[in-house]
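Rest of the complex left out; these chains stay put.
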């Protein structure tokens, strides 16, 4: 049973291989009468697009999206929205040498083991190119979130590259759009630039951590016990290429916290709702949104395509070595930022509709603002 | 749209509140002609059962399971397996004071915000008592896994309590069953006993980290792009009460690894399959099992029920304080071990059937054994 769909009520199904004629998705469950055009979606695709700085793959793809259905005279009609992106820069010649050898750290071996066949060109279906479809779907999800009772904002940032973490005291969301790393601090961005130039010149690669924050989500989204909001976010992020870990709020740091430190105390807020004094929970308790900011972080492993020869086997089972040439991201975590945002938006759009189905109207919006300390990880 | 089912082909649906008449689940998708009786399931429930040491809640529940359908003359029939556990020790009187006040860190406020109503007794549906149903379903999943091409073993251990991590050099799976912590090292277990006595006497609580390992899983399980094996495991673990983070293989440590360090090199193994020289991937590449051990870790926050008064509000929106008396786990991470195992077993059983549906027969088994270094986190 294949699994190329994501979401339940807001649901998208993607198709396409790295070097096939096109990639894209059908988004089903888009409410009618939402404004939608290609320019809006393109804006998000452009943030993820390769070739925009020396720190990402040099593959040239305009990633121009076309809406093939579901929109009439500028508005969604409630029918499936088909989004298609034609592949341009396929350069299959680069990939001849990986036809018969399995690249360590890539999905070459597992696809062969599972399916007994694989489109090796550029990683085929397992290529990070698939994430463009996610970003396109995420743009539609943002349109859905605009109809929520209060505006929902979804923003992401790179917060760690190798050993270098962002300086949280200098966090500035506006800065995220000003550097090639989606880094919320200019100083850290400069440091990363130097560091990554070294990685890149060594033909190596490095891991990273991405943080995505949603503000304005009302209390009440999430469907216990198995479709909890955090469960769906964990799945969403873990399915992004190269992701190896996901945490919510305090995350793994919670293992070292006492009950006193961890439980977010409450004071009376507006309309009888709580004003939370901290946000260790990352905006989710019992799998349901609290009204606070939803805070998710995920770890991205280093690109497995490097210039150092690595030991491997070929399709005949013989031992050999491989060097992965071609155009690759020295830190694939960078371009994972808009992908993480898109997945967050899709999960939230889905849960907005799910909550509306069950309860008929969304719950109240809590405070996303002042917390006792600024750091959800608890310092 | 509620979400009380887990899995697609091997699928269970749970019901029940902490202080209602019963809890349990319907397991659908159980292949026919598997041996199954109550004693087999009971063995797993007993590992999770409360009241077994001074380090867990003192609630007395025999957690006796009854099979109400789907088994005939000792064998499954392919029809739904209904598992029921009658609640015994309900003692609702303990919970009167939380009827009108929201316990910080618990799901009291979010359930009220979402549903406009809640069964406050013992946390109602949000109580960790629900995890008994998961463990029962997990036992059935193990029966399914016995029919896989090679024996699949699922084992869990507690690897961190507060700041104290297990000594991995002394890891001994047999030790796990000999101490009240599911700790794989006797020395660490002794240290935790002292530490947790202090926590318990202070009326406090502490977080923890659990690790679950599956051995014998053949290469090929997992359904890209959205039902990847790691995505489903992340969701599975994140839906367990109090879990705030999940990682696979190197996990968050991968953020600091280079491409050279991270990619698991391959040599020729038996039958033309790879012998991996390390297992940073935690047994999953591209969302598909590699044939190596599958290694998942998850962080459990401290129990929010503590004896220190915490600031909160009541259902009328007034500010107040609360002390959560009653019977609670000072370290809820302990009893999360068998629950984590159960969820791993359920995810694997589901993907075993999914792979069989798509491809007709499972892929080859890789090596779960010798790796270049013993630590998947890469030291």
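We just call them A and B in the order they show up, numbering each chain from 1.
Assume a contact is a pair of C-beta atoms (placed from the backbone, for glycine too) under 8 Å apart; a residue touches a chain by one contact, two chains touch by 3 or more.
Just so it is clear, the structure is predicted and the values come from calculations on it, not from any experiment.
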item: Homo-oligomer size of the whole complex, from 2 visible chains; value: 4
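Heads up, the rule we're going with is that only the chains that are shown with their structure count from here on.
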item: Rotation, 0 to 180 degrees and nearest 5, that superposes subunit A on copy subunit B via CA atoms; value: 180
item: Inter-chain centre distance, subunit A versus subunit B - centres from mean C-alpha coordinates, in Å; value: 25
item: Subunit B residues touching subunit A - in the complex, by the definition given at the top; value: 1-6, 8-9, 14, 102-107, 109-111, 113-116, 125-126, 130, 160-163, 199, 204-209, 219-228, 230-239, 244-268, 271-274, 277, 280-282, 284-291, 299-306, 308, 310-313, 316-319, 333, 353-355, 357-359, 363-364, 366
